[in-house]
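Note that this complex is displayed minus one protein chain, with the remaining chains in position.
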Amino acid sequence: MHGLMQGVQGYIYPDELELQWGVLIVLYPYITGLVAGAFILASLERVFKVEAVKPTYRLALLTALAFLLVAPLPLQLHLGHPERSLEMYFTPHTTSAMAMFGFVYLWYLMAVLVLEIWLDYRKDIVLMWKASTGLKAWMYKIMALGSDDISERALLTDDKVGHFITIVGIPSAFLLHGYVGFIFGSVKANPWWSSPMMPVVFLFSAIVSGIALVLVMYQFTAWYKRLPVRMDCLDTIARYLMYAFIIDFSLEMLDLLHRIYEADESFKSLDFMVHTRLYFSQIILQIILGTLLPIGMLALAQLVKLTDKARQGLYAAAGLLTLVGIFAMRWNVVIGGQLFSKSFLGYTTYKMDLVSREGLLPSIVLMILPFVILAVLVRILPPWPSAEDEAA
Amino acid sequence: MDETRRDFLLKTGKFIVLSAAAAGAWEAVVHGQPDRVPEAYRLLDHWWAFTIDIDKCIGCGNCVYACKKENDVPLEPQFSRTWVERYHVNPDDMEHPEVDSPDGGYFGFPEKYAGQDGKNFFVPKMCNHCATSPCVQVCPVGATFESPDGVVLVDKSYCLGCRYCVQACPYGCRFIDPRTSTVDKCTLCYHRITKGLTTACCEVCPTGARQLGDLKNPNDPIHAFLRDHKVQILKPQMATGAKCYYNGLDGSVR
Partner (left out) sequence: MRHFFEHKEHLVRMAVLFVVGILAFVVFREIMVPAGFGEYGHFRAGALDDVRAHPVKYAGQATCVQCHTDIAEQRAQGKHAHIGCEACHGPLATHAEGKSDEVPTKPDPRATCLRCHTQNVTKPKTFPQIVPAEHSAEGPCTACHQAHSPSLS
């Protein structure tokens, strides 16, 4: 009890002594955001025919899949009774924003991402099936569902269906992450969260983080595989990142401005928090280092003529800073929303455990896991252009 | 309903039946309501509410103590299904009341504001058993719900411990029971009130500051209370349909 009271300032309700959602719930919107963002970037090529970003198309899809597979794990780990989580599918409460997430997630995973990747890779899968032996051949045969039809007409149909799925997929990706924003934005008891802007801000920050991730991953994989980096591709992605970031930042500032100007009953409490407990993560990390600096770097690359090498370095740094900034944004939303009492009379602090189930260690593991999955995925389904594609 | 009633009688035994009947009879004597003797508890015949009279609360903490005893609420960490807050409002700074609730009021309140200018009062808090409850709205699986007789309850064998309801409650009335990893909250002593007893907190409140009421019972004194007093609910702007009515609630109370 007295240990818990440490870090409490002013008056908080007795049941607020414990912070309900920790770092795992910070990871959840972060990871889903990366998924949605990476997918939206991939769709650009497919739906809007942006040829320049084509080299990242498959990588973006696989990245999205790797992160999507991990997305429910932090939620699962945080539950008091993980074994009961399927209840959300059996008896979903239609008025609950959280219950519907399960279905949105499944829809997005199965009907959009898996299907799109399958259709796009089907030719490769069949070719690899035929080219390999033993277990490997069996794996590809199962993935091909035992059908080896890669005739011109079959592939044409795949392309049409794939196109349709991408078109369905874009609103689905919007839904997926807008939804995560709604889970927070619809909590009327919490003034830090409660805002119709929340889904929109979440969506744009998701797009920003997803693009940044692909930007970094593309450069990393190219370096790792010693493949040439296509500068037109990189420049295009970086430009999109900047545009998305400017929209995202404007929305967040609009939200902030609105709060400051309206200054409702919760304002003094929240304002105090931003200037004290959240100062580092909100002002320094999120806004200055994680938003203004990368936007400035991306703008610099637009305004000043730089060498390829310099631009690459600038993009990589901007991408990484963006990823940190968006993480800080999730942190400030999730943790920040719980640092003040709903009485508006006091504040508490978040003390992160290290090795407990909801601590730092599992979070680090969960953050590494998607990259491990991605490493496996690119082995099974190589996203790099084959020699013949390069020649063509 | 009759079937479950019979099962239940078998389960809980003779004592409960007798005391329920006795309690009913006693209530009938006190309030002149012969119809209050519960034959079989009918869900749809009740709509439970609660009244708290600030002017009567002496901050003895009996309610906090009794609630923990009756409902096996963990003592440590200091989670509470009901707690008492002490307010000290300085007339020069009405917007910033000084509030404390040492151990939820479990041990009472040692003197703190003697000789200081300002008004002082106690505010007992508990679940408001909202009719359009935000906590019920957000529960993803239907593990917390409004019973047909107006009590917000938790199905502890179904709760998955996602804590969304804790976030959604504007009053801070929910917590996770560390022993079960499920959410815990005031049940309005559902196991008592459905047997004709009053809640544990009302049972031990020495001044009658806390009163259970049944809005569907035309003879319940709660109707007179609501008619004769200028009552208020907590955070009316939240539009939760709170059914915990306060008399003498100061505007500074959050």
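We call the chains A and B, going by the order they appear; numbering starts again at 1 in every chain.
Operating definition for what follows: a residue touches a chain if its C-beta (ideal position, glycine included) is under 8 Å from a C-beta of that chain, and two chains touch if they have at least 3 such contacts.
Treat the numbers as computed from the prediction; the structure is a model and nothing was measured.
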Of the residues B:C130, B:A143, B:C162 or B:I222, which one touches the chain left out of the display?
-> B:A143
Out of B:H46, B:K125, B:K195 or B:K243, which touches the unshown chain?
-> B:K195
From B:H46, B:R86, B:H129 or B:K243, residue that would touch the chain that is not displayed | B:R86
Had the left-out chain been drawn, it would touch subunit A at residues 86, 89-91, 93-94, 110-111, 115, 118, 122, 144-147, 149, 151, 153-154, 157-158, 161
The missing chain sits against subunit B at residues 4, 7-8, 11-12, 15-16, 19, 22-27, 43, 55-62, 66, 69-71, 86-88, 108-109, 111-116, 120-122, 142-148, 153-158, 187, 190-192, 194-195, 197-198, 200, 203-208
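Just so it is clear, only the chains that are shown with their structure count from here on.
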Provide the residue numbers of subunit A that touch subunit B in the complex, in ascending order.
-> 1, 4, 11-18, 20-21, 75, 78-82, 84-85, 87-88, 90-93, 95-99, 102, 183, 186-190, 338, 341-345
Subunit B to subunit A touching residues, read off their complex | 76-80, 83, 85, 97-101, 103-104, 125, 134, 137-143, 158-164, 166-176, 180-182, 238, 254
